[in-house]
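Mind having a look at this structure? Questions to follow.
Left out: one protein chain. Kept in place: all the others.
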Amino acid sequence: MRDHRRRQLERALDSEALWPLMVGFSALYLAFFVGYPVIYNLIMSVQHVTLGNIRFLVRPFVGLDNYAKLVADPLFTMVVQNTLLFVVGNVALQFLGGLALALFFQQPFPGASFFRGLILAGWILPPLVIGAVWKWLLASDNGIINYALHGLGLTSGPVYWLSDPATSLIGVTMANVWFGVPFNMILLSAGLAGVPRDIYEAAALDGAGPLRRFFAITLPLLRPTIYALLALSTIYTMRAFDLIWTMTHGGPVDSSNIFPVWAYRLSFELFDFGGGAAVSTMMLVVVFIVALIYVRSVRAEQLS
Amino acid sequence: MRRDFLKGTAALGALAVLGARWPAQAAEAITMWHIFGAETEPGLKNIKRWNETQAQQIDQKFVPFGQLSQQLIKGIATGDVPDLITIDNPVVASFATQDALEELSDLVRASRVIKADQYYAGSWGTTLWNGKQYAVPGEANTLALYYNADMFKAKGLDPDKPPRTWAELHHAAEVLTDKDKGVFGTAFCALQSEEGTFQFLPFLQQSGASLKTLTSPDAVAALQLWTDFVAKGLASRDVLVKRQFEMTSSWLAGGSAMVISGPWELQRMKDVKFNWRVATLPHREGKDIEASALGGYVWGVPKGARNKEAAFKVIEFMSEPAQMQQSWSGGRLAPVTTLQVESPVMPEAYATFRKQMEVARPRGPHPRWPDISAAMQTAIQEALTGRSPPDAALKKASLVINPILERTPIAGL
Partner (left out) sequence: MRKSLLFAVAAIVSGFYLFPVYWMYASALKLSDELNANPPTLIPHAPTLAAFRWIFERENVAQYLWNSLLLSSGVTLLTLLLATGAAYSLARVRSIWMDVMLVGVMLSQVLPPPLLVTPMFVIFRQIDLINTLLAVILATTTKTLPFAVVMLRTSFAQVPVDLEEAARVDGASRVLAFLRVTLPLARVGYIVVGTLVFLLAYGEFVYPVSLLNKKALQPATVGLYSFVGADYSDWANAMAFASVFVTPVIVVFMLLQRRIVSGLTAGALK
């Protein structure tokens, strides 16, 4: 009898039905806790929502009016532009910085793992603190970065990092890249660790130099990690809010205003909840595209 | 491995049980959300006093100021509102017209503690909309001119004669600016937030202009004053990204000779190493209009609060002289004219701010104040960054603000 039971269990643990079950758990969890907010937002974006009716689910339907208003707003082009620049700049710089550090620390030398661990400390700081510290560092009058640049003779006068609309985005990007590099570094390090040593040794024996080894072996094997990292990095950067809010409030003159900042201002300062929801839905579309690209890459990887 | 899995699940289950059994709050407690973060806040002391003597306790929750709007909106959206909340005064009309606050007119009329004529007209005005009462002023603050008397003396200016007109202010700023030492003559806040509007409006008003006359030469002159300060290097460019207290931090560290800020900064003056003074804001020559900003939180009862009467009793308690006397220890003024703090700390500053309160003007009240303020902030920043000349920037703002004011005028404007 027990044997039969045992075989039943084993068969159950071996069945094909296990797959969807395992995924299902997480899927349900996310669908419940996050799906509802996403749908909640979607619904809000096509309604006229005020403080008076926000507690009800059924509110006046206005179709795509909220979206039309946003697109017609002179801020729209500025915010789209800023978001594009901010996301592309951040993802690229964080990735390159992380990759450089990961490759560097892959080399065997005393203290390598110590320093790599130490660099992760930057990621632990709360955004409020990062924003405050970088605001001090980038202050035009008494910021240490300006002092250093001036001392090295690289600039003649103060650089108005945050107060000049032309450079405010650069200023917040610096802080955000600083924040994101350890994350990229550690994940790329994990990916690099998965590359078998013997392949390198074989290639070296064949006479391949370090650069060739990198492009021909490392990069292709690292591809799944890179795609995952870039996809996540893009999505996380698109959501960056706290840092910019602390440093510039989206200014000056909306020069560092990106989608999440705009959504916040619309919802919680101007009480235009429909507008805020519409902005987040627009973000959803962008993320959807990024997710599609990522899934395609996963498919390609699975085929190879 | 499987055993670890089971252990983990059991642990989670235990956590779930623990969580669900966390003690629920007493049904009669009066829930209050407030912005009193530091333990030294007079508001917290008053709450303690209530809890020591009253049967029905206050269950208080600190909400960071930046989160207040968000949390209240979340509360309204989910029907889970506190009984009492501190609101920033310019948004009362927005909340009132969107049916988010309980009407308190009858309670106030019947109250023996809260009397309209005791309050500063501006403060009281922020709590009314369409003749109905939606809040009660909790505290008041305004803006004045802080200056470094030592720096004045060093540059040959008389610290007993602070600038009284814009011309004198401009002149003093020029004299006091010292590029080599990294000292700016003056400082103020032009951040793209409510603080920027808060700081600029007194200048607009002293110029004889108003939100309805933004394209007038008077309005342009006010913005031009600020623009010149930044363009000529008399004030830091960082006024565009720093909050009021950050500009005061600079002043405290000797980064500027003067700064426009409010009484909340006085708590930081204890360890100041230089001779500092406060004077009322200089006014525009030839206009002789005294005006200053009016800030401070008000007490509101969100719509749907379960203990409305009890919450009002708390408001009355907080409005009693014994409690209001505490405010000055935190650098806040009581919103009533009838109160004189006995031997206040920093008596000269207290006298100056009280005098300034008499001419403090409210923002609005208007249900679409946030939109009006946003348009002003943009205009200020466009002018100060040199993106647009002041008249063009103000014209752009007026195109947004005029239709709003036509639909719903601001009382007395």
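Which chain is which? They are A and B, in the order written, and residues in each are numbered from 1.
Quick note on the criterion: a residue touches a chain if its C-beta (ideal position, glycine included) is under 8 Å from a C-beta of that chain, and two chains touch if they have at least 3 such contacts.
Being a predicted model, the structure only gives us computed values, none of them experimental.
Chemist: Since one chain is left out of the picture, which of the remaining chains does it touch in the full complex?
Modeler: A, B
Chemist: Can you work out which residue in A:P74, A:P110, A:G153 or A:G209 touches the chain that's missing from view?
Modeler: A:P110
Chemist: In the full complex, which residues of subunit B touch the absent chain?
Modeler: 1-2, 5, 8-9, 11-12, 15-16, 18-20, 22, 25, 31, 35, 37-40, 59, 61-67, 70-71, 73-74, 77-78, 80, 88, 141, 182, 243-246, 249-250, 252-255, 262, 264-265, 267-268, 271-273, 295, 297
Chemist: Could I get the residues of subunit A that touch the absent chain, sorted low to high?
Modeler: Against the missing chain, subunit A presents residues 10-11, 13-15, 18-23, 25-27, 29-38, 40-41, 101, 104-130, 132-134, 136-137, 141-144, 147, 178, 181, 183, 186-187, 189-198, 224-225, 228, 231-232, 235-236, 238-239, 241-242, 260, 263-264, 267-268, 276-277, 280, 283-284, 287-288, 290-292, 294-295, 298-299, 301-302.
As a convention for this text, only the chains that are shown with their structure count from here on.
Chemist: Across the complex, what residues on subunit B touch subunit A?
Modeler: Touch list, subunit B to subunit A: 66, 69-70, 73, 76-79, 94-95, 98-100, 182, 184, 191-193, 236-241, 250, 253, 255, 370-371, 374, 377-378, 381-382, 384-385, 387.
Chemist: Given the complex with subunit B, which residues does subunit A contribute to the contact?
Modeler: Where subunit A meets subunit B, its residues are 50-52, 54-55, 135, 139-142, 158, 160, 162-165, 168, 245, 247-254, 265, 267-271, 273.
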